[in-house]
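Rather than the whole complex, this shows some of its chains in their spots.
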Amino acid sequence: MRLSRLFTPRTVASAHCDLPCGVYDPAQARIEAESIKAICEKYQASDDPEFRTRSLIIKEQRAELVKHHLWVLWTDYFKAPHFEAYPHLHRLFNEATKLAGTGGAKGSADPAVADQLLARIEEISTIFWETKKQ
Amino acid sequence: MRLSRLFTPRTVASAHCDLPCGVYDPAQARIEAESIKAICEKYQASDDPEFRTRSLIIKEQRAELVKHHLWVLWTDYFKAPHFEAYPHLHRLFNEATKLAGTGGAKGSADPAVADQLLARIEEISTIFWETKKQ
Amino acid sequence: MRLSRLFTPRTVASAHCDLPCGVYDPAQARIEAESIKAICEKYQASDDPEFRTRSLIIKEQRAELVKHHLWVLWTDYFKAPHFEAYPHLHRLFNEATKLAGTGGAKGSADPAVADQLLARIEEISTIFWETKKQ
């Protein structure tokens, strides 16, 4: 077992199903976005047309997953009091999901765009964990 | 060709893919919500346990589709100027998708809940068509 | 609310789930086919290889949805008496779904092919609405 695990509050909580199970975690969106960034980097470093086509196919799927995981958080985890406490939260989610779509990670293979998406997910994650502490 | 078609502006426009193709239509969400309402009515009218279980299985899928179609409109069709012109639009979408989830059409088999969902989709649809005319 | 809505019988009814909920609507296939046409037009107008690859990825998905929606109408909505009243209905559906597949919208990025598909869906839609009036 990694030593760190003994001393850190497990960043466990996580989440998503619409029973609801009550388990939510922005890590789900972040993991997919990190995947997108890695894909973009490999895409830029390659000149193999087959590899590049496969990159675009897979990036499209990963970006759709980012959108889905963010939508779930926005609709299923965050409640009215959260939106009052964080008035820009609607806009933040709207922009983050747009950044995962055609105007961002789907439409671009630039790692810098993936970084912008990751930054937005980090902002959401920060708010998420603040609300979990309350 | 049906005569009515000759006299009505085709309720055509429609939409969704994230190329983007530019085709969007709230009818996609509405059709699924109407399906949910019909399922709820049949569920309430039946006492066959197999039929009722199947109803819940299918209602869960249809409600997920409602959420998806609404999320697509919210992220992909509506842009910043729309959210300025309709300041309650974020909340309207958030409540509509919540009404398709566990606190609404997923969690309940009451046709009245499906009616509330349909009413929200109609509000969204009205705004959608107003923005298309601009 | 759009004025047209006040005067037209809502082309509402629609349909599909296999409970069955009884809600069917050829608009579902048409919307996807319109998306395909828009994709083809954007594809022809672009010389960006990334955009073109993404177009083909998404067109493939949309065409599969057209096939699915048409298959559902053919199997789940139309009954034996309909096939007697419209003896060419089997062939019409078979040709329409072929036109959404490799020999049509999947295999071609020509907007004219999407138009042929839309024309077949319109024929199906006309018959569909005639049978709803009976």
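Order of writing sets the chain letters: A, B and C. Residues in each chain are counted from 1.
The definition used in the following text is that a contact is a pair of C-beta atoms (placed from the backbone, for glycine too) under 8 Å apart; a residue touches a chain by one contact, two chains touch by 3 or more.
Only a predicted model underlies this, so the values are computations on that prediction, with no experimental measurement involved.
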Assembly size in copies, with 3 chains present: 6
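Operating definition for what follows: only the chains that are shown with their structure count from here on.
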Closest chain to the centre of mass proxy, which here is the mean CA position: B
Chain separated most widely from subunit B, comparing mean CA positions: A
Turn needed to bring subunit B onto subunit C - CA fit, degrees, nearest 5: 180
Centre-of-Cα separation between subunit B and subunit A, whole angstrom: 25
Rounded Å distance between subunit A and subunit C, as computed from the means of their C-alpha atoms: 33
Multi-chain contact residues (two or more partners), subunit B: 18-19
Residue ranges of subunit C touching subunit B (in the complex, touch as defined): 1-2, 4, 7-9, 11-19, 21-23, 25, 27-28, 30-31, 34-36, 38-39, 42, 54-55, 58, 61-62, 122, 126, 129-130
Interface residues, subunit B side, partner subunit A - complex: 18-20, 64, 67, 71, 74-76, 83, 90-91, 94, 97-98, 101-102, 106
Touching residues (chain side subunit A, partner subunit C) in the complex: 52-53, 56-57, 60, 106-107, 109
